[in-house]
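Report on the following structure.
A protein chain is absent from this complex, but the other protein chains hold their places.
Residue numbering begins at 1 within each chain, and the chains themselves are lettered A, B and C in the order written.
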Amino acid sequence: MCGIFGIYQRGGDNTAAELTALGLFALQHRGQESVGIAVSDGEQVRIHKAMGLVSSLLHQDIAARLPGHVGIGHVRYSTHGSSDLANAQPLLAVTGSGPVAMAHNGNLTNTRPLRENLFGQGTAFYTTTDSELILHLIAAQAAKPLEEAVQKAVAGLSGSFSLVIMNERKLIGLRDAHGNRPLLLGKAEDSFILASESCAIAALNAEVVREIEPGEMVVVEGSRVTSRRILSHPRRAFCIFEYIYLARPDSELAQVSMHEVRKRIGGELAREHPIEADIVIPVPNSAKSAALGYAEVAGIAFEIGLVTNDYVGRTFISPTQSLRQLGVQIKLNAIPQVLAGKRVILVDDSLVRGTTSKKAIAMLRKAGAREVHLAIAAPPFLYPCYYGIDVPETDQLIASNRTLSEIRELIGADSLHHISLEGLYKAVGAERSTMCDACFSGEFFTPVDEEDPWNFTGGRKEANGDYAGSNRL
Amino acid sequence: MCGIFGIYQRGGDNTAAELTALGLFALQHRGQESVGIAVSDGEQVRIHKAMGLVSSLLHQDIAARLPGHVGIGHVRYSTHGSSDLANAQPLLAVTGSGPVAMAHNGNLTNTRPLRENLFGQGTAFYTTTDSELILHLIAAQAAKPLEEAVQKAVAGLSGSFSLVIMNERKLIGLRDAHGNRPLLLGKAEDSFILASESCAIAALNAEVVREIEPGEMVVVEGSRVTSRRILSHPRRAFCIFEYIYLARPDSELAQVSMHEVRKRIGGELAREHPIEADIVIPVPNSAKSAALGYAEVAGIAFEIGLVTNDYVGRTFISPTQSLRQLGVQIKLNAIPQVLAGKRVILVDDSLVRGTTSKKAIAMLRKAGAREVHLAIAAPPFLYPCYYGIDVPETDQLIASNRTLSEIRELIGADSLHHISLEGLYKAVGAERSTMCDACFSGEFFTPVDEEDPWNFTGGRKEANGDYAGSNRL
Amino acid sequence: MCGIFGIYQRGGDNTAAELTALGLFALQHRGQESVGIAVSDGEQVRIHKAMGLVSSLLHQDIAARLPGHVGIGHVRYSTHGSSDLANAQPLLAVTGSGPVAMAHNGNLTNTRPLRENLFGQGTAFYTTTDSELILHLIAAQAAKPLEEAVQKAVAGLSGSFSLVIMNERKLIGLRDAHGNRPLLLGKAEDSFILASESCAIAALNAEVVREIEPGEMVVVEGSRVTSRRILSHPRRAFCIFEYIYLARPDSELAQVSMHEVRKRIGGELAREHPIEADIVIPVPNSAKSAALGYAEVAGIAFEIGLVTNDYVGRTFISPTQSLRQLGVQIKLNAIPQVLAGKRVILVDDSLVRGTTSKKAIAMLRKAGAREVHLAIAAPPFLYPCYYGIDVPETDQLIASNRTLSEIRELIGADSLHHISLEGLYKAVGAERSTMCDACFSGEFFTPVDEEDPWNFTGGRKEANGDYAGSNRL
Partner (left out) sequence: MCGIFGIYQRGGDNTAAELTALGLFALQHRGQESVGIAVSDGEQVRIHKAMGLVSSLLHQDIAARLPGHVGIGHVRYSTHGSSDLANAQPLLAVTGSGPVAMAHNGNLTNTRPLRENLFGQGTAFYTTTDSELILHLIAAQAAKPLEEAVQKAVAGLSGSFSLVIMNERKLIGLRDAHGNRPLLLGKAEDSFILASESCAIAALNAEVVREIEPGEMVVVEGSRVTSRRILSHPRRAFCIFEYIYLARPDSELAQVSMHEVRKRIGGELAREHPIEADIVIPVPNSAKSAALGYAEVAGIAFEIGLVTNDYVGRTFISPTQSLRQLGVQIKLNAIPQVLAGKRVILVDDSLVRGTTSKKAIAMLRKAGAREVHLAIAAPPFLYPCYYGIDVPETDQLIASNRTLSEIRELIGADSLHHISLEGLYKAVGAERSTMCDACFSGEFFTPVDEEDPWNFTGGRKEANGDYAGSNRL
């Protein structure tokens, strides 16, 4: 996942660090592992990174530490424990033309030849991320102006990448040829903004100008934004999962909010799979929109049957095995008075491992639900993602090698329903030929190298064997 | 506010610390300022406290630090900056009969004579909490068995107090004569539990046995729970605000969940104040139940028009004035596609200062709402609370000295509606004579001493003048 | 041990917190476990404590947190792990006449009857220190002016106590009837100072006025210092160990520096025990003065044969058993070129457990020393201290139940010599009747209660059994 952000203040303010923090704060749902901000005051590029949430950075007086009017930022996602500060972004390096900072959302699929080539040229790597490859490719073109160096550098990349890049004087944003990961351009009175989602632009009281196009690079310098197409794009392949789960409900694409899209997915799900029941409840909190859509179309009452503990977060670490076993009970609780004797349609946004659903269903039954029908606002999740979404190993996907009936039994539902791929596209309102749905269909839009230890999903997995070193702090 | 918890394991387990942490975790919404746990292994009582959330305590290996089978815990609420660890609870003191630990939810209203009397006896105070008074009164009776000492100590108290108290061998729970603050008895296979709310009992997979009665003291020792009435109670005065806002939606009283009560309040509000509109939306997250109730009764679509940033919490501290001014924008965002051109009923649980409502309404209008009608699931908030709820100074209450029309104008709503006190009681299903609604009616159930600097609301305000010292760490 | 400090600024400055920190910094050798400062601005008494060194407190902006012109401070010593912030001093309590803060150096010897009496009156204890007893006795007299309350409170105390006490307006200093622990009065242009040692007065560029007399109390208020004898003193009993080891070499008593006294002790040791040798070397760093004195009188070259790692401190915690076994090697290293083939007189200030000496001697031999003679600037250490010095259990004292010859053999010296008690007094220049030398002689100047679990040496040992509770944080 990851979220990226960039800002260029042209009105004389030097608060890029704070505004970047604010933008990252709105993108926090895209990554909670680490956060970083780089800022230029026109002469120097300074950087500050921290493990954890954006709030941890804010405590560290970034406004004073990072003065300047050009800034980029990054929030990083990981479910692995082996995260460390050296892998946090932005990455900052001094090249022959001075400092360059970069933040990357996405994942490259041709890291092996890129890396071998750079190794052959004597390059030393400091991190275990695919993103560092891009930085070395830019440095190799340092004699050129930054935009040309970047254009040259990304020409040989395969995979997914939305990038924000800066030096002392310029802010650059670009998307890969397929437009797999999102990136939008925003505008406030005195600044231009780049962000993974519109909610980060809204957080600054700024307006969305438009999406950056697949293969497009925009360069902000002074009061001008220039655009050029730097990559020809055989086909658009925007990530369908952004609509289903990733983007915040108040984020919008093409003037449509994610909340509305998800309501429509829920509605389509209801049309495809009508179920006799008394109430529709969401798995909190991500499936609320879809459940509301299902309830409206089905004409069944929307209810709140499961409550989350708002204070459960990354910070809750069960200190002992005994407490760990109580897991979901800590995060979720059922309301028996709502559920007792009822036929319940439980709506969830997707079914990946299935562990949460299984526990939620058991909890509903214990609270008295007479029937529990699980309706999923996505097709069965069958394949890994090579483009930046953290997906479990294939053998941990509940839908892998199981019939629908086996899955239903495993999770204990009275019935189990997924929206069809067709229904999904109908609800989203997009042509399938413009999207990536490889996690459901296995149709990857680039060749992928399953054997490459560096071809890690989301840039988060540690390389193995000989390449395990990193400037871990 | 504050939340209290107690557990007595009688089956040989010595995990009272962890289970207390788990219980407090479910009560976290009642207090986020500090947390503390005291545990006895039958011979020693050990204690651990920390500023912040329960999770911060869990990082500190309390299981190993606090072995034992009897435990009590406390979470403390404060909106003031002047909080400190010395005022955190439980309080632990060594008396003539050994250690006694105590956690208090509520607020005393006769602290002045109690304190003067103790001062006259040469007592030294270590904290600036009213709760410490109770501990000294217990210590003064240390020659007696603990339950008798407690009974004697609380006989002279006025105000509100639910208490959990322990020594090396016993766990005691009691409520004041009016039953103002909640306290329930729970039971698992091998343990007895005391907790402010049923959700903390559910979190341990235990069953609610019953509420502790007003004026009742229960003593747990070995496998026995004994009960005695220790305070005659002229009248019950349970806090109505627990139903409106304080308790978690999945907590229950008399087999009714707070969610249901709030839905009924929302429904009654719709009956009292029918409004022509297109959608009903809640102020997230606390007004969801009431808004759902309103929507159902009014037959108007329930929608999600405001989205919160889930990562905003106590840890987000705006580092600069410029960011502070963007305040609510960080926490809330509107979804224009839902709101544009719509007549909106915005439901909130209560209207205290009015600042959040004002900003939310402006945000809805900016997002295109044609009309915004504010419906409040509580009567106008007019009086301070002397029984443990943190309420702003009276002159900061928006309803104080303003007509409904002035308030409406101030917050920018097209119309403003409160449920009536009668409607509220109808929805709650309780006799007014058994409840405290002083915040709405000004009818305090005990004399209150407005001039006493120690008569602080919620036990959190700092004493002034000469008494300002405390063992602040 | 412990060090105490007090200051009263009468010139309008409000920097008592900083100056107290500076004074404590000079007294840091008397205690490194915890540090605390209490300050009054004339209206409020505020306090701040921290585990560890004074420097850790300075990082916490005490100047802003603790504004005011009256301050007291305390550094606390402990070799035990079971230390905690709740036991740190000063202690601050609110009494019937307002806040009182107190810092104590010494140890009471009649805690049992004092405590039983206070328990009988219903007193609750918050710490496991004997010092808290004194605070309760003062609070019990709160109706009186502070100086009278203090006078009354200390009348019943037995043992050793130098105290600094303050309320919003007054600073009080006093010593027990025997003057066992030191306390001096100092004076700068605009302030009066109380401190355990003259080096803390010198650190503020102030002048020593005089020692506080045994049984004397001085009260500073406004521009006046008043004195009264509050305890009759049967006999003076100043701790001889202050001369031998505790006080800093640049501290002075009766215009004589500790360095000079220790040089004279070393000289007397040389006269009592002339040894044929090539060089005299100290155990660094405490025995330098004595070794210099020995060398001068003996006419043998003073040399540096052992070097310490200046960075070894409380913060060095060997992470594993294997490193722990290398222990002394980390702290000490020998210089073979100085020692090879030499007959060495190794001078140490005292011989308590003997472990360091044993290792140092082995190290000298390994470095080539031909002979190693150990000369100790104190008599054999045979008894525990009940007056505030942290001494190992008697069975860990190397001199307990061993002949001189056995000790010599155990530590591996060619010969072992202690100065005699007579020689020691001759060097110190004091009458034995005015000093306490109980650690050498067993002649305690008060009755002692060996069975009392609260009669802990130095106020650091945890109470046992029923009394183990404390508001440990």
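The rule is short, and it goes like this: a contact is a pair of C-beta atoms (placed from the backbone, for glycine too) under 8 Å apart; a residue touches a chain by one contact, two chains touch by 3 or more.
Since this is a predicted model, take the numbers as computed values, not measurements.
Q: For the unseen chain, which displayed partners does it touch in the full complex?
A: A, C
Q: Can you work out which residue in A:E43, A:E189, A:E393 or A:E431 touches the chain that's missing from view?
A: A:E43
Q: Touch as defined at the start, partner being the missing chain; which of C:H136, C:R248 or C:K342 qualifies?
A: Of the candidates C:H136, C:R248 or C:K342, C:R248 is in touch with the missing chain.
Q: Pick from C:A334, C:M435 or C:V448: which residue touches the chain that isn't shown?
A: Of these options, the touching residue for the absent chain is C:A334.
Q: Tell me which of C:E296, C:E371 or C:D414 is the one touching the absent chain.
A: Candidates C:E296, C:E371 or C:D414; residue touching the omitted chain: C:E296.
Q: Considering the entire assembly, which residues of subunit A contact the chain that has been omitted?
A: Within subunit A, the residues touching the omitted chain are 43-49, 85, 91-96, 98-101, 116, 119-126, 128, 135-136, 138-143, 168, 463, 465-473.
Q: Using the document's contact rule, name the residues of subunit C that touch the chain not shown here.
A: 15, 18, 21-22, 25-26, 28-29, 32, 53-56, 58-59, 61-63, 199, 202-205, 248-250, 252, 255-257, 259-260, 285, 288-289, 292, 296, 301-304, 307, 309-313, 315-320, 322-323, 326, 329-330, 333-338
To be clear about the criterion, only the chains that are shown with their structure count from here on.
Q: Regarding the subunit B and subunit C pair, does the interface count as same (over half of residue numbers shared) or different (under half shared)?
A: same
Q: With chain centres set to the mean of the C-alpha atoms, which chain is at the far end from subunit B?
A: The chain farthest from subunit B, judged by C-alpha centres, is C.
Q: Which residues belonging to subunit A are in contact with no fewer than two other chains?
A: Residues of subunit A never touch two or more of the other chains.
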